[in-house]
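One protein chain omitted, others in place.
So that you can tell them apart, the chains are marked A and B in the order they are listed, and the count of residues begins at 1 in each.
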Amino acid sequence: MAMWRCLRVSWRTLRFIGAYTRANLLAAMEYRSAFAMQVVTMTANDSLWLFFWWNFFRQFPLTNGWQITDIVILWAVSACGFGISVGIFGNTENLARLIMTGGLDAYLSMPRYALLHVSIAATDPTAWGDVLFAVGAFLLLVHPGLEQVALFVLLVMLVALIFTAFHALLGSLAFFLGNTEGLLQPIRGALISFSTYPMNIFHGVVRLLLFTLMPAGFISFVPLLLLRHYSWWLLLGLIGATGVFVGLAMGLFALGLRRYESGNLIGMQA
Amino acid sequence: MKAIEVADLAKMFRTRERAGGVIGGLRSFVAPQYRERAAVKHIHFSLEMGEVLAFIGPNGAGKSTTIKMLTGILYPSGGEARVLGLVPWQQRRKLSYHIASVFGQKSQLWYHLPPQDTFDLLAHIYELDWCAYQQRRAFLIDVFDIADYMRTPARKLSLGERMRCELAAALLHRPQVIFLDEPTIGLDVIAKQRIRELIGHLNAEEGVTVFLTSHDAGDVEQVCRRAIVINHGEIILDAPVAQLKRDYLRTKTVELLMQEMASSLVQTDQQTGRQQLSVQLALDTQEQQKESGVKVVKAQGHELVLEVDTARYPLEPLIASVMQRYHILDMTITDPAMEQIIAAIYSEQRPVDACASA
Partner (left out) sequence: MEMIVQAARRPIARRLWLSMRKYWAVMRVSIASNLAYVYEVVFRALSLLIIVFILSQLWKTTFSLRGSHTLSGFSMTDMIWYLVAAETFALSAPPLTDRIDQEVRSGQLAYLLGRPCSYVLYHFAQYTGERFVRLVMNAAVGAMLALVIAGVPHLSWMGLLAWPLALFLALCIDFVVYFAIGLLAFWTENTHAFSFIYSRLTLVLGGVLAPIEIFPQPIQAIARALPFSAILYGPARTLVHFTSTAFFALLMQQLTMLMAGSLLLALLYLVVMQYVNINGG
């Protein structure tokens, strides 16, 4: 019975997310030419970078069984995950600002889980350019088999959750540290940057960092390993890591919300 | 069951004192000093189902804080409150299915979406039955007359159009209590009128309990039947609007721009030095002149400003008699400002206090 209720709630939540995604997409497509141009621009941008790195790693291949398609997989998985994250949960980027300006109130007075609701309320349509690029690059350059495609779909969804959780964590810091907008930008950029380089070049403390505070390791490296040599344990590990990050994000948000409800936030008085 | 019950509700804000400079910053980091501000101080009131309450006061009086506590967004420092039998800050989610809030200054309508889409999303949010929702939506579109804007993105609508859409959206899930925070702020006179009519209509037809905050006296006069005045976090008056009107809203300020010089309408009494409207002198008897309900505030150039006690001296005959003899180029009639009302209430503090704390 509890299982049935769980399924029902999940189904309704998915429908909820779906309704918002559809509405946001329709709103973006209102300006058809601008939307198309944004998507094309992002796709072109990603392709330009990949073109450079593809040639770079052909000339300077890394050791330890590095294949040229590896860089494509790194880029495809991180770009797709990022694109999905921003295309569906795009408003997470604005969480800090909503907290500071009291915009969170509107979501709190409605009967849905606030963090989820805030996240899906708005999106950045350029993200679909990243998804388009990622799917194109993966299919055209990696020539994957059917199982790999299925695995890819699962992986990018997990990665999207990690990205979203990361953004939500950063945004929730605003509950405690006040106006952190300017700081968040370089950190977000850093995560994306770290995700698009092979793990081989990082050593020691940095590697540890990339599996903890800045989960670039889970975003691109682990999926790369999985796509090359599938392993149940590794997949479970990735799912576990995703769960941890999502849990942390929800936890920090809940803590911050208590603070918000006391009205004693820095720089905010009713 | 009462719609809203508030007992001894209080809210204290604690802020960290911010010192300037590097040393001050360090000091406040290591040993922070806190400053406490009482936003709401032990207020009591209750609301029956179907009432329309005006919660008025100047800026910073504690109105928004009170609404936030009643909707569960803020938890209080002390006291109790129940909305529809539920404790807002403990059962916020459950309560949110039965209430709605519309903030005049912070638009809830998703800016990039047309009202059509926002309504559909709200149906999802409140888990409404789709058929019932569609009927309800059609009904509200009709009542609020927003059919023309349903597909226009919210950012392209005027403030008045957006407010109507917001109100309609807020009523989709048939809330029993609706909180309106400054719903007519920034609207032009006609739009204000429309919103007020709609609120009144809804209360009459559907029995929605309305909790309205405003610092526009016009909202109070026309829409609400009961008024609570709050200042510095305390309730200083809790009375039917009729009483408020009778005691504090009856003075109207009339500004006239005359073709003639204003001094020609005014005569200065030799004994008291007071200026009086000569038109008046023609109408009144000697005794009435002494206790005149008309005060000349300013008579400069072509401008004449009068303060009229409408209980004692109705406006129409006064203006009619002025028009008969003189040429009025422009006329503005305004209600007293909230600050004046508050001041008037304070000046009669003793008897009013006894009423409010009962």
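Everything below uses one rule, namely that a contact is a pair of C-beta atoms (placed from the backbone, for glycine too) under 8 Å apart; a residue touches a chain by one contact, two chains touch by 3 or more.
Values in this document were obtained by computation on a predicted structure and should not be read as measured data.
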Displayed partners of the chain not shown (whole complex) | A
Chain not shown: contacting residue from A:Val9, A:Leu48 or A:Leu236 = A:Leu48
In the whole complex, what residues of subunit A lie against the chain that is missing from view?
-> 31, 33-34, 37-38, 41, 44-45, 48-49, 51-52, 55-56, 58-60, 62-63, 182-183, 185-187, 189-190, 193-194, 197, 200-203, 206
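FYI, only the chains that are shown with their structure count from here on.
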Express in whole angstrom the distance between the two chain centres, defined as the mean CA positions of subunit A and subunit B.
-> 44
Contact residues on subunit B for subunit A in the complex?
-> 11, 13-16, 37, 39, 64-65, 68, 71-75, 89, 92-94, 96-97, 99-101, 103, 106, 108, 110, 112-114, 117, 120-121, 124-127, 153
Report the residues of subunit A in contact with subunit B in the complex, numbered from low to high.
-> 12, 15-16, 19-20, 23-24, 26-27, 30, 102-103, 105-106, 108-112, 117, 121-122, 261-264, 266, 269-270
